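In this view, the complex is presented without one of its protein chains, the others remaining in place.
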Amino acid sequence: MKFGIMVNEGPYTHQATDSAYQFAKATLEKGHQIYRVFFYHDGVNNATRLTEPPQDDRNVVTRWSKLAEDHGIDLVVCVAAALRRGICDENLAPGFRISGLGQLVEAGIQADRLVVFGD
Amino acid sequence: MNETTGGIEDDEGSGIVKKFMFVNRKAPYGTIYALEGLEVVLISAAFDQDVSMAFLDDGVYQLVKGQHTKAIDVKNFSPTYRALEGYDIEKLYVERESLEMRGLNAGDLLVPVEVLSSAAMGDLMKTQDVVIGF
Partner (left out) sequence: MLHIVNKSPFENTTLASCLRVAGKGGGSALLLIEDGVYAATKNSVAGNAVHGVLGDIQVYALWPDVEARGIQDRVLEGVKMVDYGGFVDLVVEHSNVQSWL
């Protein structure tokens, strides 16, 4: 099956992005495909390359970047939500791209299942 | 290419029509979910999908008449709910129990809605292809 995943919260403050990441990994391990991961609301903050979490804890941002790189996953950050929160091309982490809300709707149309992680 | 719709032209549609339900359970202004949720709904109009909006719990407050936001200096986006009809988004469902718990009725709302019991709302949700909550 093809999965769409929506992430509505930013790193660390909520568990949503962790749950989404673990779910994404599990879908790949089961042999499914991920059509797109779409980051909305504060979820756009998962795409900042300026993050510097403590060394002894997971790096939420680079974890997503690595998943994208290893598996060719499309990580899309909503342009409107990103502009509001100061996420732009200059501070975008690798593997992410900024695009419109249409990408979320398209994921809903094209994927077999769309799972939302948020608060 | 259309940046607003994320690079998808609406006449390039795949022909797939899915039932999309956007579920709103949060009040306006205290958090951004109501406003940004509405922005998704408006974009979805360009994709010719079968779109409906469900309002439960504090989400019903999004539709209450008489919102004046000048004193909090936050954009009043409540008129946008009235504009939905112009985008062919007319299926707005409100849970009866949520209204009653809050001492509200359909007459307190700024747009025509269909009021459903909890059970009917649950049945409607079961028929959807894609359910997005904010």
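A few remarks follow.
Note that the chains take the letters A and B in the order they are written out, and that residue 1 is the start of every chain.
Going forward, a residue touches a chain if its C-beta (ideal position, glycine included) is under 8 Å from a C-beta of that chain, and two chains touch if they have at least 3 such contacts.
Note that the structure is predicted; figures quoted are calculated from it, not measured.
Contact with the omitted chain, checked across B:Val40, B:Ile89, B:Val115 or B:Val130, is made by B:Val130. Residues of chain B in touch with the missing chain: 23, 25, 33, 56-57, 95, 97, 118-119, 121-123, 125-126, 128-131, 133-134. In the full complex, the hidden chain is touched by chain A at residues 1, 3, 8, 15-16, 19, 22-23, 25-27, 29-30, 32, 113-119.
Rule of thumb we're sticking to: only the chains that are shown with their structure count from here on.
If each chain is reduced to the centroid of its CA atoms, chain A and chain B end up 24 Å from each other.
Residues 6, 8, 40-41, 76, 79-81, 99-106, 108-110, 114, 116, 118 of chain A are the ones that touch chain B when the two sit in their complex. Chain B contributes residues 2-8, 14, 16, 18, 20, 32-33, 36, 39-40, 43-44, 46-47, 49, 129-134 to its touches with chain A in the complex.
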